[in-house]
Structures are given as C-alpha cells and as structure tokens.
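Here's a structure for you.
Only a single protein chain was left out; the remaining protein chains are all shown in position.
Moving on, here comes chain A:
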C-alpha cells in the first residue's frame, strides 16, 4: 500500500498542473460542463439560447449591437467559439484594407462572423456563407435578418464545404474569390484550401484568413502553407476568444500564384 507521505509528495505536481493549465480547465468548464447542464435544464440548444438572448438584448437592424450582445453572452453567460471582439478587429482591418467584392465564408455557425464580415463589406459586394448544420444555419439566417442583411448581400448555403466548393463556379457563377474566411472544422482547412486551389477560385491577391490555427489548431494546414510557396502568409497572434490565457492565432494568406 502506498503510504500517505508518498501521495503527499505528488501534491506539488498536482498544484503545478492546476495552475499551469487553469485556463484550459476554465474553458472546459464553460464550454462543456455548463453547456451540458444548460442543455438539460432548458431543453434548447446552445445556439438557440444565444439567439434568444441576442433577440431580447439588441436593436434590430444594428449589426454592432447584435455583435455586442453576442460578445456579452459569450463572455458572461455561456461560451460559443465565435471569432470574438479582439480577433474580429483584425478581421475588420483586413476587410477594410482589401475591400473585397466576393467573399466566401466557410462555417457560419450562428452568424456572428457573418454579420461581422457583412457589415465591413463595400457596396455591391457579396458574401457566400457556407454552413453544414441545418439548425445552426437557421439561426444564422435569423441573426442575419435581424441585422438587416438581405439575400443580395449574404447568400447562406447549407451544405458541407467540400460539396459546395467544387460547385461554386457552376452553381453560383463565381469566377474568383477575393476573400475567404475559414472558421469551420479545423481538419477541413487543408482539404478546402486545396480544393479552392484546384477549382481556380483563387486569383493573385486573394486573401485567406483562417481562424484558430493555434488552438484548437490546424497543424497540417500550417505545414502545408509553409511548404507550398503559393502564399505570402503571416500569423496574427492573439488570445483565444472570450478567454484570457490560451494563445491562439489567425493565419492570413495572400495567394500569389505560381511564380
């Protein structure tokens, strides 16, 4: 039988682990435990709860107030991995600099980033937003309508991204995408990027912004862009949305084509 003294000697290790990874524990608590608890209590999905909150706490037709309501809810009430206010600023800045006319968003989730992109777009620009999940897409649509964006500005496509991308050219008459925002499954970053390349949707100067490349992280994607040489790229380092101590980053790629 292991004596108590030996067990006590493990106390420093335990303390170290708790202190060092406290942010991860907090995240686990907020994103998983609270979610399960609330799901059981309310019988609604997390996205529906978020929508209810936003509906009651924002001004319809005002994208800013909708985003603020989202941020508040994700910060204080529950956790949804939107792009968040801090990384959102980077996104806004890049959009302002580029003022793209054709924007593709992979992974709309519940519409936070869609609203964020749509409000920064120039006149006449069009945003194609792809969402796989039916219920999420419904909520995203409601949010978009709440924010006052119509079908001309935002086209919401409810299908997995790997099915939609090859058909973009034929079904939606897209010649070239100026800006791509990736925030769906981290595993799909690389195949989707390669698919975009194959379809020839990327032209010289097309910008691709991929969120959460460090946490949860898309190592294969990063390895690929390092190797491929088709892109000029940099990583904007920031913290994970609605969390203080977990480091994350957004990869900004500028398509250069084959030199």
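Note that contacts are C-beta pairs under 8 Å (C-beta built on N, C-alpha and C of every residue); 3 or more make two chains touch, one makes a residue touch a chain; residues count from 1.
As a convention for this text, contacts and distances are computed from a predicted model.
Peer 1: Assign the chain not included in the display its UniProt protein name, restricting the answer to "Transmembrane channel-like protein", "Thioredoxin, mitochondrial", "Protein YIPF" or "Protein prenylyltransferase".
Peer 2: Answer from the UniProt record of the missing subunit chain: "Transmembrane channel-like protein".
Peer 1: For the chain not shown, which residue from A:214, A:230 or A:250 touches it across the whole complex?
Peer 2: Of the listed residues, the one touching the omitted chain is A:214.
Peer 1: When the complex is taken as a whole, what residues of chain A touch the one chain not shown?
Peer 2: These residues of chain A touch the chain that is not shown: 1-3, 5-6, 8-13, 15-16, 19-21, 24, 186, 214-219.
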